[in-house]
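Note that this complex is displayed minus one protein chain, with the remaining chains in position.
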Amino acid sequence: MRRRPIIGTSLAVVAAMSLAACGGGDGGEGSKTLRVTLVNHVWTENIKKALPEFEKQSGLTVEVTQLGEDQLSDQYNVKLNAGASDLDVMMYRPLQEGKQFGKNKYLADLTEKTKSDSAFEFGDFQAGPVQATTYEDKVVGVPIITEQEVLYYRKDLLTKSGFTAPPKTLDELKAQAAKVEADNPGVAGFVARTGKAAAVTQFSSFLFSFGGDFVDGSGKATVNTEQAKQAYAYYGGLLRDHGPENISTDMSWSEAMAIFTQGKAAFYTEANSLYKNATDPTKSKVVETVGFAPFPAGPAGSKPYNIPSWALGVNDNSENKDNAWKFVQWAAGKEQALAQQTAGVPGARASVWANPAATASYPKDLVEANTVSTANGVGHDRPLVVKVAQAREIVGQPIVDAITGKDAAASADTANEAFQKFLDDEAK
Amino acid sequence: MTPSKPYRVFRTSALVLVVFTLMAPLLWMITASFKTNVDIYDTAKAFVFSPSLKNYETVLQQADYLQFIGNSLWVAFAATVLSLLLGVPAAYSMSRFTMKRSALVVLMARVIPGVSLLVPWYYVFSNLKLVGGFTVLILSHMFVSLPLIVYIMMGYFDGLPTELEEAALVDGLTHIGAFRRITLPLSVPGVATAGILSFIFSWNNFMFALVLSDSDTKTLPVAIFDFVGYASIDWGGLMAAATVVTLPIMLIALFVQKYVVSGLTAGATKG
């Protein structure tokens, strides 16, 4: 009997406490608190370090929610769907979610704000990225990170096999990969992403360099053209013949990067924005021996993608849009863009790219590769549609089929048919 | 009737195998959490390596794990206590009045696929201006805890003799009084069992927290998913994080082993 009152009291206290905790979470009325959702990225780490400066300047309090890529899009899906107003600034992928968000009117129109602010100098942003953050002639986002595909390679292995320079063409890449693999048991000649959806973006540069694309000018699916079939067969074949043993068909960049940075592969094609993983001694064994080269040329030349990977947008349902813009203004402004670029995150401002100090800390060959890629680059790395996730799975199928030794050409025909149907559905 | 010697030898070796299979992966996880990433990738250093606390430093400093531990504790605790408040009386009533259909309503919560609940919940709660705190998270975890508690406590109340309550009624107590003063105190072991289990399940819940938590309210299982984020596959950090998530709940389970076992097996022996 003696225990009862104690239990009763503690239950009551707990209930009261939890109710008190539940009561919170209003904070409306154009508040001084700004809610910013960012992805896990080097950019985010840098911006968080600089935040106190912004808070002091603006008198606002910034609450940062930081999430992994998949969780981020899951959360956007739930919250934006529900018309939530508890999101102010959103970091998003213009090529992945841009059209979908635009179509659903999730993103606020920033056209006036970008144009009216002369210090922000919106004209400084490269044209390609800006196009990607524009929906139906309205500016809905500000690009902050750009990416190009480059070739990561191992200088020591190439020298050992008697090569004096990284491959200039895709044919040379295949030959060098085969030779290095033969000379070094346990080391794969080549590694790259293999996951159906994940590989599409890195495969795109191969596709473009063979002279293909996902969709032609008139909006028809073109993943079964001769060029596309060659590209699928080449990419899949290279991984099948010279890739790691027991190759998984689930690899995204993190798994592929791990194989390369552990010294188990000679060549690796990947986004340049991830280069720090290969040059950071706590993560990589190949810090001393990694080299960077422009994307090798195919029949149509060297045509890597050159895309804005992340942008900042403002939630259209936010009750705090003016303050949200202040944050975008600062985080994508000239000063922060320069700081980011200097810290290894390539941005979208022309003025920063023109500034030699901004890339002084980069490996020299990476800067050269970047320059080449930016000049020749193609502005997309995946089909530009509303339902990107589905489209990636469709056009990615021939990649995994080629890797697992199935008939890539037949698979490309099937994929093209499915993709055409998908495009027709979406056009309705 | 002691078992024969060959059987004893067989049984011992079989059990050693079972224990090894169950424990080895967990021990491997803990071992890996003390290795640098370079050592993890070096298969020659499977057992011989210089242990390092660096992964735990990464986990506890870079990501704000202490806050996530606090969040997990708070959500699991609040969801458990609130579910007990709702669930124990309900289970009592359902047991004493054999309300099978009503019980089924509550148990339905255990059956329904969680995916179908997320978007509708968020929609409703955001229109009620309840999002942006622990509310939705706690409510969603209660949804896991409540059926569990009702299920366990119904089994418990079924086994409690009614004579004492009847005696109390004769002594002039009301029905509710008898429940409060007689039945409830007798049920402390059952309540403890139900509470502990609900705490464990809530601590381990992933899907609801994956979508419904934000950076202030993120729980541990979601936080460990962050290591697979944009930076790199940091196996050492991941294993340290996995250890941080799992170790507290395993320790709790060991301390209250008896209750956990009786809760997991509740209802198992009712013909």
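Going by the order they are written in, the chains are A and B; count residues from 1 in each one.
The rule is short, and it goes like this: contacts are C-beta pairs under 8 Å (C-beta built on N, C-alpha and C of every residue); 3 or more make two chains touch, one makes a residue touch a chain.
Note that contacts and distances are computed from a predicted model.
Asker: Assign the chain not included in the display its UniProt protein name, restricting the answer to "Sugar ABC transporter permease", "Rod shape-determining protein MreD", "(2Fe-2S)-binding protein" or "Na+/H+ antiporter subunit C".
Answerer: "Sugar ABC transporter permease"
Asker: Among B:19, B:53 or B:66, which residue is in touch with the absent chain?
Answerer: Among B:19, B:53 or B:66, only B:19 touches the chain that is not shown.
Asker: So which of A:58, A:169, A:184 or A:249 would be touching the chain we can't see?
Answerer: A:249
Asker: Who touches the missing chain here, A:73, A:329 or A:420?
Answerer: If we include the chain that is not displayed, A:73 is the one touching it.
Asker: On chain A, what residues meet the omitted chain?
Answerer: 1, 70, 73-74, 77-78, 80-83, 100, 103-104, 106, 194-197, 244-250, 259, 262, 264, 386-387, 389-390, 393, 396, 400, 404
Asker: Which residue numbers on chain B touch the omitted chain?
Answerer: Here the touching residues of chain B are 3, 8, 11, 14-15, 18-19, 21-23, 25-26, 28-29, 32, 40-41, 43, 46, 86-87, 89-90, 92-94, 96-97, 99, 102, 105-106, 108-121, 123-124, 139, 142-143, 146-147, 150, 155-156, 158-161, 164, 167-168, 171-177, 179, 181-182, 185-187, 189-190, 193, 200, 203-204, 206-207, 211, 220-221, 224-225, 235, 238-239, 241-243, 245-246, 249-250, 252-254, 257, 260-262, 264-271.
What we mean here is this: only the chains that are shown with their structure count from here on.
Asker: Which integer distance in Å separates the CA centroid of chain A from that of chain B?
Answerer: 36
Asker: Going by the contact rule set out above, which residues of chain B touch chain A in the complex?
Answerer: Listed in rising order, the residues of chain B that touch chain A are 36-38, 41, 74, 77-78, 81-82, 84-85, 118-119, 122-123, 126-127, 129-135, 138, 180-181, 184-185, 188, 210-212, 214-216, 222, 225-226, 228-234.
Asker: Which stretch or stretches of chain A touch chain B in the complex?
Answerer: It is residues 1, 3-4, 7, 11, 14-15, 17-18, 21-22, 24-28, 37, 39-42, 63-69, 71, 74-75, 77-79, 81-86, 254-255, 257-258, 262, 277, 282-283, 285 of chain A that touch chain B.
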